[in-house]
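Could you have a look at this structure, given as structure tokens, before my questions?
With one protein chain withheld, the remaining protein chains of the complex are depicted in position.
Coming up: chain A.
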Amino acid sequence: METTTRSSATRNGLGVGIAVGLSGVAFGAAAVTAGLSVAQACVLSLFAFTGASQFALVGVVAGGGNLVAGTAGAMLLGARNSLYGLRMAGVLDIRGWRRPLTAQGVIDETTAVALAQPDEESSRTAFLVTFVSLYLTWNATTLLGALGTSWVADPAVFGLDAVGPATFLAILWPRLTGSGPETRALRLIAGGGAAIALASTPFTPPGVPVLLASMAVLAVILRRPK
């Protein structure tokens, strides 16, 4: 039983890590097209390692925008990883020298796959497997994409742009399909979050809509104390 949930955690982690990691090709290609060097693209994937922020900075460079604004946008997008960190601190319970290493892995996909597991042991396994497989794949494909901008096919041709949102949907799904007041509250939060994000997209810089979505949680908490 325990082995089953652990191996399913490993399988899901590898699946998400590799599938989402492949879109590093898109990042590498976008970065070099925008005017970054191959080394600059690789440094971002190695050390920033949070796709949305990386794309945000590169997007500003491509548009000839202000680099300070580009960096600020990347930071705003990265701020949600702090919120994930708050949640993951209890699950991972990591101290000492391993914490700075683990911190690099606190992103959308690792948090989502970890929290989808039934118990904390498989959550930790899922986090680690997703982190390592995604980190390796993302960095390898960033390099490939950056080196081969001219000959790498557009990842959209393979439908890889649908893998990200489909991953988040598959992870969110079980939390929204139950019954009871808690599930109703979660549905309200999910619906509210999506609506806030879409409504604010045209009026705010990229990255802000997703952060604003956390207001949906405040609304539900304040409405139903405890």
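We take it that a residue touches a chain if its C-beta (ideal position, glycine included) is under 8 Å from a C-beta of that chain, and two chains touch if they have at least 3 such contacts; residues count from 1.
By definition in this document, contacts and distances are computed from a predicted model.
Enquirer: Not counting the visible chains, the remaining one has a UniProt entry; which protein name from "Sugar ABC transporter permease", "AzlD domain-containing protein", "Thioether cross-link-forming SCIFF peptide maturase" or "Iron-sulfur cluster-binding domain-containing protein" does it give?
Expert: When "Sugar ABC transporter permease", "AzlD domain-containing protein", "Thioether cross-link-forming SCIFF peptide maturase" or "Iron-sulfur cluster-binding domain-containing protein" are compared with UniProt, the left-out chain turns out to be "AzlD domain-containing protein".
Enquirer: What does the interface between chain A and the hidden chain look like in terms of residue numbers?
Expert: Against the missing chain, chain A presents residues 11-12, 15-16, 19, 35-36, 40, 43-44, 47-50, 53-54, 57, 59, 61, 67-68, 70-71, 74-75, 78-90, 92, 94, 99-100, 102-108, 111-112, 115, 156-173, 175, 185-186, 189-198, 201-202, 204-206, 209-210, 212-218, 220-221, 226.
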